[in-house]
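Below is one structure, written out as structure tokens; comments come after it.
Note that one protein chain is taken out, while the other chains of the complex remain in position.
On to chain A.
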Amino acid sequence: MVFLTLSCWIRNRGPDRFWKVQELLKHARHFRGRKNRCYKLAVLAVRRAFVYATKSRKLKKRNMRTLWITRIAAATREHNMKYPILMHNLNKCSVQLNRRVISDIAITEPRTFLSLAKLARARQQEGFRAALGDGKEPSGVLSRVMLQ
């Protein structure tokens, strides 16, 4: 006589629950409190952590750029100049260095940064001289004074 009903009542709910839970808990092991041990709390915390990581990958680029700009501004003010003047004149000289590299140069290569600042200052003076002019009439323009 073989009893078959008992074995029909046993359910196999799936052999992998332990590993699926561990896959999520491994991302939570460095958290504080019960969120690093208990699955229900860890699910929410891990989801929040992933979303924050995704958003801050975009924010990091913005923050780094403002940091570079702050550093370059501080370095130019040591040389009696301002940040917008430096960048505008370097653009006009068609020197296409980006802010990350200029801030690295300002930190590690002070002499090169000084030379860039002087280049910008010279270009600024050239611009002033071109704008102020010699005091003569521009060519191709006739004024009443000249006609008389």
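The rule is simple: a contact is a pair of C-beta atoms (placed from the backbone, for glycine too) under 8 Å apart; a residue touches a chain by one contact, two chains touch by 3 or more; residues count from 1.
Convention: contacts and distances are computed from a predicted model.
K.L.:
Looking at UniProt, which of "Large ribosomal subunit protein bL21m", "Glutamyl-tRNA(Gln) amidotransferase subunit B, mitochondrial", "Serine/threonine-protein phosphatase 2A 55 kDa regulatory subunit B" or "glutathione transferase" names the chain that isn't shown?
P.N.:
From the listed options "Large ribosomal subunit protein bL21m", "Glutamyl-tRNA(Gln) amidotransferase subunit B, mitochondrial", "Serine/threonine-protein phosphatase 2A 55 kDa regulatory subunit B" or "glutathione transferase", the omitted chain resolves to "Large ribosomal subunit protein bL21m".
K.L.:
Going by the contact rule already stated, which one of A:Leu41, A:Ile69 or A:Cys93 would touch the omitted chain in the full complex?
P.N.:
For the chain that is not drawn, the touching residue is A:Cys93.
K.L.:
Which residue numbers on chain A touch the omitted chain?
P.N.:
The list for chain A reads 47-48, 50-51, 53-54, 57, 93-98, 100-101, 104-105, 108-109, 111-112, 115-116, 118-119, 125, 128-129, 132.
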